[in-house]
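Missing here is one protein chain; the remaining ones are kept as they sit in the complex.
Now for chain A:
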C-alpha cells in the first residue's frame, strides 16, 4: 500500500503574508489615530455621569403615567407615518427596481442609470430628508411620510432589483417559447417568483421605518419625535420614560408580527 501523501501547500504565500500584515497595520493605525484625535477626557466624563445620570435614570424608571394618553396618540401617528411612507416606497421602488435589474427591460445602460438613481437616493440620511421636506411642505406628519418614503425607496429598490436579478430565467425562456409577449411574461414568469420576497422586504422595511419615524419629529416632521424633543428640552425625564416605554412596546410587537408574517409568505 502506498503511503498517503499530504496535499501541496498553497502558492504565493509571501505576497499573502505581506498583504495580511499591511492590512493589520493600517487598521491598527486608524484605530489609534481616532482615539488620540477625539481627545476623550475620561476623568471629566465619569464625573459628569456621576452628577447627572442619576436624575436621568431615576426619571426614566418612574414614567409619568398621566402622559400615557398623549404618548399613545403620538405613537399611533408615528405608526401611520411609517406605514404610509413604507407603502409609498414599496410602490415607487418596483419600477425603479425593474429598471435597475440587469436582466429586465433596461439593458446595460438602463440598469446603470437605475442603480445610480437608487444609490443617490440612499445617500441621504432619513433625518436630512425630513429637514428638507419640513421646509418644503411645512412642519407636519406629511413631511415625515415623504422623508420615510424617499429614504425607503433607495433601500427597497436596491433589494428588489437584486431579487429580480436572481430569478430563474429558464422559466422566462419557457414562456417566450410558448409565444407569450413581454407583459404576459412579466405577470406569469417574473411576478410569481418575486412577489413573496418583495412583500417580505417591504414588511421588514416597515419595521425599520417605525424606528426611523419615531425620531423624525425632532425636526418637526410629526410623530412621537416631537414629544421626545419637548421632553428632553424640558429635562422632563419621567415624561421621556413614558415615551421610551411606548416605543419599546410598539417596536417589539411589530418586530414579532413582522417575523411571523414574513415566515408565512416565502
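What we mean here is this: a contact is a pair of C-beta atoms (placed from the backbone, for glycine too) under 8 Å apart; a residue touches a chain by one contact, two chains touch by 3 or more; residues count from 1.
One rule holds for everything that comes next: contacts and distances are computed from a predicted model.
Remark: of the listed names "C-type cytochrome", "Phosphonates import ATP-binding protein PhnC", "Phosphoribosylformylglycinamidine synthase subunit PurS" or "Protein GlxC", the one matching the undisplayed chain in UniProt is "Phosphonates import ATP-binding protein PhnC". From the options A:109, A:123 or A:183, the residue with contact to the chain not on display is A:183.
Screening A:68, A:140 or A:173 against the full complex identifies A:173 as the residue touching the chain left out. The missing chain lies against chain A, touching residues 168, 170-171, 173-181, 183-184, 187-189, 192-193, 196.
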